[in-house]
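What you see is the complex with one protein chain gone and the rest in place.
Now for subunit A:
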Amino acid sequence: MNPPNPTAVAEAPPETPPRRPLRLPRDRHAIVDSFFRFQSLFGLVAVFLIAIAVSPVRNGENVFLSSGNLANIVRAVSEIGIIAVGMTFVILIGGIDLSVGAVLGLAAVGSATLMVNSGLGILPTVLIVLFIGTAFGATQGAIVARLGIQSFIVTLAGLQAARGIARMWSGGLGIPIAYGDGPQEAPEAFSLLSGSINGVLPVPAVLFLAIGVGALLVLRSTAFARHVYAIGGNEKAARLSGVPVRRVRITVFAISGLLAALAGIIHAGQLNQGSPNDGAGYELDAIAAVVIGGTSLAGGSGSMGGTIAGALLLGILNNILALNNIDANVQLVVKGLVIVAAAALQKLRPRIA
């Protein structure tokens, strides 16, 4: 049952009681292989330790390790992280979704408009916006599946379309969200999205982790996930094996659209506004997180745990560079290097035994 998936390794064969990671690897190859399987986790730990080491110290306190800073990190990565979770499904079937950043913008605009201008409550707003994102993704998936056009092209077109719709909807301007009970005001509760639980855990981070863990379980245990991996591994074999290839394709893009829309709602809640230009370039950060997480762009192999670790790794990297007052442009270069390094490590991974 195991895909090349770090989390699934924990499963033990029936006759051998010790769980697999704990059993002595039979040979050096197994050790090497488990390193590559957990590459992003190792990377995450390494970056974390480096961050502690190079963090500035203020009043005897390690700034990086301060709870405020750590909360900032998870808050900052949550939107990209949620998008990256959806992106992982898409990339696992050998596709790509370039439209997610634009769908985020559309969702942010939608949230603001529906609450402020249309006076809708939170629940209807959220449901409508999530529905729009899901439908948008499913439509792209249907075009990919039915017409056989590459997803890169379809979602590139989708990116343009979503931006255009967002601009038309908002009149091209950001829509500020004011809270209160009056007209042109959004319900106070929506601002919870920018808050924290117990003043420590940011709400968006909780949502990200919940979704990440949920997706991780889905990818580990469901027949749907087997189908996803199978399509990415060999679409023809999957089809001949009775995998409903089209349906799975459409579902996967729908998931990506749904999660992008959710990220858009969070975005609006955090910034107290919805702008049609929100989320520009987020698709690339999400893809970066997936790639750093060790998922193959060719499809068929990868893991959700890797993606979550990849997103966190990127967040920590940005944070520690900023803490040390390193120029934002240098940050971009470092990010580029990390992506290449992660991909290069995957290339070094020994082929099948």
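Note that a contact is a pair of C-beta atoms (placed from the backbone, for glycine too) under 8 Å apart; a residue touches a chain by one contact, two chains touch by 3 or more; residues count from 1.
The rule we apply is simple: contacts and distances are computed from a predicted model.
Set against the options "Sugar ABC transporter ATP-binding protein", "NADH-quinone oxidoreductase subunit J", "4Fe-4S ferredoxin-type domain-containing protein" or "Protocatechuate 3,4-dioxygenase subunit alpha", the UniProt name belonging to the omitted chain is "Sugar ABC transporter ATP-binding protein". Considering the full assembly, A:S301 is the residue among A:N277, A:S301 or A:Q331 that touches the omitted chain.
Among A:S67, A:Q160 or A:S221, the one in contact with the hidden chain is A:S221. Check A:V47, A:L120, A:A205 or A:A230 against the missing chain and you find that the one touching it is A:A230. In the complete complex, the hidden chain is touched by one of A:G60, A:G182 or A:G242, namely A:G242. In the full complex, subunit A makes contact with the omitted chain through residues 1-4, 11, 13-14, 221-224, 226-227, 229-230, 233-234, 236-244, 300-301, 352-353.
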